[in-house]
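Dropping a structure here in structure tokens format, bear with me for questions.
The complex is shown incomplete by one protein chain, all other protein chains being positioned as in the whole.
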Amino acid sequence: MTVSTAARTAQDLAAAAKDVLGVSRLTNHALTTWLHGLPGVDQVGCEARAASLGTRSIKTSAKAWAIDTAIGMIDLTTLEGSDTVGKVRSLCAKALVPDPLDPTTPRPAAVCVYGDMVATAKEALADSGIHVAAVATAFPSGRASVPVKLLDTRDAVKAGADEIDMVIDRGAFLSGDYLTVFNQIAEVKQACGDAHLKVIMETGELVTYDNVRRASYLSMLAGGDFIKTSTGKVSPAATLPVTLVMLEAVRDWRELTGVQVGVKPAGGIRTTKDAIKYLVMVNEIAGEDWLSPEWFRFGASSLLNDLLLQRQKLTTGAYSGPDYVTID
Amino acid sequence: MPPFEYAPAPESRAIVTIEKSYGLFVDGAFTRPKALFPTINPADESVLAEVSQAGPKDVDKAVAAARRAYEGVWGRMSGAERGKYLFRIARILQERAREFAVLETLDNGKPIKETRDVDVPIAAAHFFYHAGWADKLEYAGPSPSGAAPPRPHGVVGQIIPWNFPLLMLAWKIAPALATGNTVVLKPAETTPLSALLFAEVCQQADLPAGVVNIVTGDGTTGQALVEHPDVDKIAFTGSTEVGKAIARSIAGTPKKATLELGGKAANIVFDDAPLDQAIEGIVNGIFFNQGQVCCAGSRLLVQESIHDQVVAKLKRRLGTLRVGDPMDKNSDLGAINSRAQLDRITSLVDAGVAEGAERWSPECSLPAKGFWFPPTVLTGVSQTHRVATEEIFGPVLSVLTFRTPQEAVAKANNTAYGLSAGVWTEKGSRILWMADQLRAGVVWANTFNRFDPTSPFGGYKESGYGREGGRHGLEAYVTTAPASLSTSATGAVR
């Protein structure tokens, strides 16, 4: 799969941002005015809309398509302090052969690991086309100096990471210092070079949908190729309504700037039923242009096996069980 | 073909048994079917069943049964026992929810997701809510200490429309029974089946014979019920035209009435609205139940500065609406209830275009058979156009603009109706100011088309009088006044 975005310098990004905002100097005041001028999000209405999309009934051929599409959108993830070379290799093997009983099963989009495991994953996945994504910038808290964050990023890219999942400085965001958040994202984007940048907003810490919308716009303005909900280390992680707000943001951003940005809900998505609800939402909110791994990902680990069980059910007609899918 | 084409997901109709023909439900039993007329599925025009046309003599028998039940059993029963019957009915409605949802969708044409998620659960909720009131009526209103406890009126004649057949039945029967009245109910001519299935629920609940009677038929049946001398109160939901006729018919008599009539609600969107939710509110406001809702937000009043943006977002959103087989769980819009209604919608929209409105509908392929109308937006509408003043009762949104809050209020209130209104703005003080100014019985701020058994519903001006739901809704069904003292025509005064 191709990554369409090119490397950008932080300077380029600041210039582009000034353009979007229509200002001559990119100040925190300018960013605040712009972000706070976005339409508000009514929580109740937003959640009602998400719940209503969740009642779509996806059957037979549509379900088969959705399952295979969802599998192909997974960033198969392990982000534990206890991760070892063996664990990461095993996860990569699972990515390469998700279902040994059925070679037609699609592969996930990427394997997502900590920076020190990039080389291991890269080696295991070789030229399979499965990307290696690395979390960086002092994941998950992001509480480190900028040089450390940049070094963390460059280190992962150097080790071969195709994609970088950074975290924003939520402290800066919540204290209204949008310029700091912008600058960090832009500098990390520059450090990524050709690697794809996913910006984790940690929506569970932003709390309100208004903040999610603002953080989404700020992340896109600063050059994020993807906006991502969560680290998976904070509850709540991805939810349907949070993802709804983000999908509205990327849809409206493309209308505003012509640039398409991807969306990645991560954490807490475990069942086929959930994954299909997300796909319905992508289809009806952002539109079919986002219905590919290039523009939509699931950050998940156990989701893959549930999708495989449902896939087997569709193939064989009988309900399957955990003994018929492999653990990694 | 789009990559994610939802396969058909039809609800099974096997769950519900529809008889070939139905009699009337009088005095606890079904009469022999006679004077039959068909009720059809508006989605494909197939005949679902034949039902009986009740004549004046049938109505007379039903009223007599209700009177006997009132005097013999129901009017004397303790509130606690009455309440337990209502709880039973609520439970049975929940137990048989799927059946009711399927039957309602077949007979009405509305999507199964609405009958399943709205009509049937809220109908059950109405019985639950009112069940609890039955033994607490002395707490329901401010009557001075020492005053007589509230009394039921006696026999209530109830006439309901076709847009929410079961839900309107629940809105009518639950408070009537909770307060100790007995009922003769006439469902709409085109949607009698869920009321007839409800008769079965009454039987399963062992409700005493005659407490609820269901007479099917056309307008003449309703007229016989309204004019029957032994009916103490009329509760009507339907058109303003028929509501006025009822008010005239009972004028100068002791009969009371509550009337839930038409509307032409303004849905007002300010430039600081939560836009994505406002778009959903606009869509829900006018396309819920194909717009066949008395409180539908049929007039979109949008601040001129965001008109183009709102219309563009609205059109994009309407592109994702799924119009088609009401039994498909993914259908957002179903069929129009009848050919007559379809004709009315069509002629009003044609009139709107002739008066200069611009008509737009998303691309959607409508089934060949049945009664269908695409979701439609009319832009460039002026206050003087018929589509801005007359109730269309269909999936048609008229878009108008305003410049200031005062102008929005003036336009919103510039109608003979006053049922509901919507306001979308993130500014709290403006919401409260608008809510004060709007002459409408229900004001939805940053939401639309919400219903709850605890929340009174009803209109100002020609949208009718009396309230349904909540503590206020009980007032129409009880009196504390001695028979000789003054009461209003609404019966709401104690």
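Per-chain residue numbering starts at 1, and chain names A and B are given in the order in which the chains are listed.
Everything that follows uses one rule, which is that a residue touches a chain if its C-beta (ideal position, glycine included) is under 8 Å from a C-beta of that chain, and two chains touch if they have at least 3 such contacts.
What we mean here is this: contacts and distances are computed from a predicted model.
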{"item": "Among \"Putrescine-binding periplasmic protein\", \"Transport permease protein\", \"Aldehyde dehydrogenase\" or \"Transketolase family protein\", the UniProt name of the subunit that does not appear here", "value": "\"Aldehyde dehydrogenase\""}
{"item": "Contact partner of the left-out chain, one of B:Pro208, B:Gly324, B:Pro375 or B:Gly441", "value": "B:Gly441"}
{"item": "Candidates B:Lys34, B:Lys427 or B:Arg450 - the one touching the absent chain", "value": "B:Arg450"}
{"item": "Residue of B:Ile15, B:Ala80 or B:Ala251 in touch with the missing chain, whole complex considered", "value": "B:Ala251"}
{"item": "Contacts of chain B with the absent chain, listed as residue ranges", "value": "125, 142, 144, 147, 240, 243-245, 247-248, 251-254, 259, 261, 416, 431, 435-436, 440-447, 450, 452, 454-458, 460-465, 467, 470-472, 481, 484-490, 492-494"}
{"item": "Chain A residues touching the omitted chain (full complex)", "value": "42-45, 47, 207-209"}
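Simple rule for what comes next: only the chains that are shown with their structure count from here on.
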{"item": "Chain B-touching residues of chain A, taken from the complex the two chains share", "value": "39-42, 44-46, 48-49, 55-63, 65-66, 69, 248, 279-280, 283-284, 288, 291"}
{"item": "Residue ranges of chain B in contact with chain A within the complex", "value": "2-9, 113, 117, 272-277, 280-281, 320, 329-330, 426, 446-447"}
